[in-house]
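Every protein chain but one is kept in place in this view of the complex.
As written, the chain order gives the labels A, B and C, with residue 1 at the start of each chain.
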Amino acid sequence: MQRGATEPQIQHITKHLSSRGIRAERLDGHDQTVIGIVGGSGGYDIAAMGAMPGVQEVVRVSSPYRLSARTGHPEDTVITLSDGTRIGGDAPSIVIAGPCSVESEDQLRRTAECIRKAGVRFMRGGAFKPRTSPYSFQGLGFDGLELLKKVSEEFDLFIVSEVMEPAHVPAIAEFTDIVQIGSRNMQNYPLLRQIGNIRKPVMLKRGPAATIEEWLMAAEYILSGGNENVILCERGIRTFESSLRFTPDISAVPVIKQLSHLPILVDPSHATGKRGFVSSIARAAIAAGADGIMVEVHPDPDRALSDGAQSLTFELFEEMMGELVRVADAVNRPMLIEQYAKRSNAEPSGSEKKTASSKA
Amino acid sequence: MQRGATEPQIQHITKHLSSRGIRAERLDGHDQTVIGIVGGSGGYDIAAMGAMPGVQEVVRVSSPYRLSARTGHPEDTVITLSDGTRIGGDAPSIVIAGPCSVESEDQLRRTAECIRKAGVRFMRGGAFKPRTSPYSFQGLGFDGLELLKKVSEEFDLFIVSEVMEPAHVPAIAEFTDIVQIGSRNMQNYPLLRQIGNIRKPVMLKRGPAATIEEWLMAAEYILSGGNENVILCERGIRTFESSLRFTPDISAVPVIKQLSHLPILVDPSHATGKRGFVSSIARAAIAAGADGIMVEVHPDPDRALSDGAQSLTFELFEEMMGELVRVADAVNRPMLIEQYAKRSNAEPSGSEKKTASSKA
Amino acid sequence: MQRGATEPQIQHITKHLSSRGIRAERLDGHDQTVIGIVGGSGGYDIAAMGAMPGVQEVVRVSSPYRLSARTGHPEDTVITLSDGTRIGGDAPSIVIAGPCSVESEDQLRRTAECIRKAGVRFMRGGAFKPRTSPYSFQGLGFDGLELLKKVSEEFDLFIVSEVMEPAHVPAIAEFTDIVQIGSRNMQNYPLLRQIGNIRKPVMLKRGPAATIEEWLMAAEYILSGGNENVILCERGIRTFESSLRFTPDISAVPVIKQLSHLPILVDPSHATGKRGFVSSIARAAIAAGADGIMVEVHPDPDRALSDGAQSLTFELFEEMMGELVRVADAVNRPMLIEQYAKRSNAEPSGSEKKTASSKA
Partner (left out) sequence: MQRGATEPQIQHITKHLSSRGIRAERLDGHDQTVIGIVGGSGGYDIAAMGAMPGVQEVVRVSSPYRLSARTGHPEDTVITLSDGTRIGGDAPSIVIAGPCSVESEDQLRRTAECIRKAGVRFMRGGAFKPRTSPYSFQGLGFDGLELLKKVSEEFDLFIVSEVMEPAHVPAIAEFTDIVQIGSRNMQNYPLLRQIGNIRKPVMLKRGPAATIEEWLMAAEYILSGGNENVILCERGIRTFESSLRFTPDISAVPVIKQLSHLPILVDPSHATGKRGFVSSIARAAIAAGADGIMVEVHPDPDRALSDGAQSLTFELFEEMMGELVRVADAVNRPMLIEQYAKRSNAEPSGSEKKTASSKA
């Protein structure tokens, strides 16, 4: 209550609450009274009381998310993929790499070869692209997904690709190993509900102006639908600083680790928007405790149809991988580095499992 | 180019551009060279060059939106509704008022009566609600739209209501006079494309972290689909200041007026989040040149199922209307105030048209 | 306390508090405990407890400023100048106008003539200029103040000018009627303390990234020194939006009016950085309830030594004044408009007092 709130105002509030079955405790201080709500508010939106006479402020003490909170779920969530590869908890740090957009089979195959040579198991590639301009390249759509599927099988890669509308969820879930919700859709609730209905792992990117609480509330939509395989991905927030495209919020990593049990990745490509800054931010993310990173790689970034300036060349990618392996070891979360055993007729292709870490 | 860029680097850039048919002009300064691109870039994303050797920065001089820009469309867009009521240009300022969510027929009818008595012709009411929490009230859905339709016909009101997913667009367009795209969906491109396919007026709310350029690019999606009836609505941006829910960006009004021909409204309810601040921001919006405002009104805000703290009581609403009429007159954009002629058997119901302004 | 905080953790906190003579009340909820501190904390910084085991968050309920708070000082502060002219409360709205920097006597005299013709009583002019670049014009210093003094006496104007360092306070206080603390110095505490020691009215500009609470805490430094004549001035905050130099925070006006008794002005010149946007933001400020505005005017802005792009021409200034008078009337805070009676030998020069309002 405000300093100077009258006794009738205070009693009006307590009656208002008790008439809804909400338990309220009153604390009379020297010059101000605080009314504490204990237990839940039974669905009543207590924020609505913020404008009642005599009320100074409604302060929420307990967090509004339940399923994504670490309290009540103290152990880390670990996502397990088809062949047993794990993400989160004490699993090795992962790298997801690939082009912003799928452009052609050749582009995809050359990229797959490059990242696979470096031991990476996860390939990203956009088939449906959310673009700020209606005049920009919008992605190859399902043709792009077909290409991703083809190349990924060839190289034993897991596929990460974005879904943009509820109606596409089932189809895209078929084509991918991890379904991505892009930052612009973090609060697209019909899409989140649809994703909650499937069981595929989903990577939920943070909106550029979303608070960490709003991000965890978005995860809550998916979790409350029954899909527990949520991976968070920080990708830069919007601030006043304009030297980079966004400001990477590295502190989101330890904050999420404290508040939630969900794995968290960092995407330094979108966060910085310039390839010259990707490696340093990737190293920072791993050093801060991220479960992995996602970066854009392109055979010829200057000719990319989207986000060329932030895509690593193959050369820069290899250099970054070397650095990341060392940093990951230094923080006791060695990178997942798997040698690729080429597909032959005689035996099924596949990866030599768990040959993680630079020291292995 | 950077200071110290080499001659081969500079020539590499100019060749890179000319090989794409892009005309480049070179300006050699004392210690730095600038390469200007004249005319269009023919679909090539010049930002991709930002990381090429020797390049310091890629600066876009011309705006990336065309259809929403005032250059090329100098006269204001004026939206005309079914009975000739107009929004934008030199039309009277409008007020859209109503509850955050449609809760019941009684709630709706009482609100309609209140705003109609004040001469308001536009009623808002959410049937499909984007809520941060999956546990909050999510709206009555199509039942809510039915109620809106019923009550609006009774009181000769235009209806504004939100659409959240592409599949709902045709149905919601039937029920409403102005379809609203909420701030969380400002960059939901499948939804924008779908809206571009209809011809109903659409109110496009600004995302809380969207730049004005991104907002106009979102409008461009709709305009490029062929729907020219776009109304912009500023609803507060996310800043470091936390005394209110968002920071109302009043300067967006004159900036949009300079850059674009589209009408712009301001929503002081969402921008402030507290009813005590709605009137002052509404006055500021009109004084700054907005084409109207949208506010939340509720018969009993403390019991509202959503956004109660920011909803005006009937009393506060009437008080605000009186103030707005005076400010609107002061800036020569009198309010649209229409007396309501009650429906009778003898004659069709309707509004006495154009009885605008406090002086009329 | 966190959900899951242990009983010993809770008791550790309550003992920690009581050992400092702080009264703590414990509220046990269903799954969480809240410890309320009642009364003051006797100088102990309770934020320090934020990292103690089991503590989830330290939430401050009462405001940390006392003297600048409206609670305890419900009536508006009104600043009274030498001849009885008043600022704040129900006094007429004021306009402070003049060049960014004092450049020459001619520049100053022409500006004084222009604003005086429009009925304005307050002239601004920078003699000591805080400039982002060490290579920019830094002001004429005390020579500039001499010019201000000379011209202001001739035209019966009050002078507003900035002080940048503690050692200059007494001298600048002599030369001016209102001493300005610039936004970069809002938290320059030695300067604030020095200003607290004098009794001249002071205009405290908000730092571009200062919260309203921090701003009121800066005012508290001055008030607690004994100088009660503090005027606040909002001048734009730093946000992600870059279409203008800063984002004018118009909502700061009603927020300050609720939290504090101090007068508040708005500076639309610095807030927007472009003269084409000054009038609309000035109108918005007055409509929102500001006690006045401060704008930059220059005889030839394109040749100004500083901030030319945001300075109004004489023509634009006159146009704006006409609009402001109407808006100020509409919100019942008519502008202070005083006709100037030219200085003659026969009678002392002076203003015809209180000929305020457009209707008078």
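The definition used in the following text is that contacts are C-beta pairs under 8 Å (C-beta built on N, C-alpha and C of every residue); 3 or more make two chains touch, one makes a residue touch a chain.
Predicted, not measured: the structure shown is a model, and the values here were computed from it.
Remark: the absent chain touches shown chains A, B, C in the intact complex.
Residue in contact with the omitted chain (choice from C:P8, C:G21, C:P64 or C:G322): C:P64. Checked against the full complex, the one of A:I281, A:V297, A:L316 or A:I337 touching the unshown chain is A:I281.
What chain A contributes to its contact with the hidden chain is residues 209, 211-213, 237-244, 247-255, 258-259, 271-272, 276-277, 280-281, 283-289, 323, 326-327, 329-331.
Residues 16, 43, 45, 47-52, 58, 64-65, 130-137, 164-167, 184-185, 187-191, 193, 207-209, 214, 217, 220-221, 224-225, 238, 273-276, 301-310 are the ones on chain C that touch the missing chain. Listed by residue number, the positions of chain B touching the unshown chain are 2-4, 25, 27-32, 34, 36, 38-40, 56-57, 59, 61-62, 71-72, 209, 238-240, 242.
The definition used in the following text is that only the chains that are shown with their structure count from here on.
Copies chain B and chain C of the same chain sequence form an interface built mainly from equivalent positions, shared numbers / all numbers used being over half. The geometric centre of chain A is 42 Å away from that of chain C, both derived from CA atoms. Chain centres here are Cα averages; for chain B and chain C they lie 32 Å apart.
For chain A, residues that reach two or more other chains under the stated contact definition are 209, 238.
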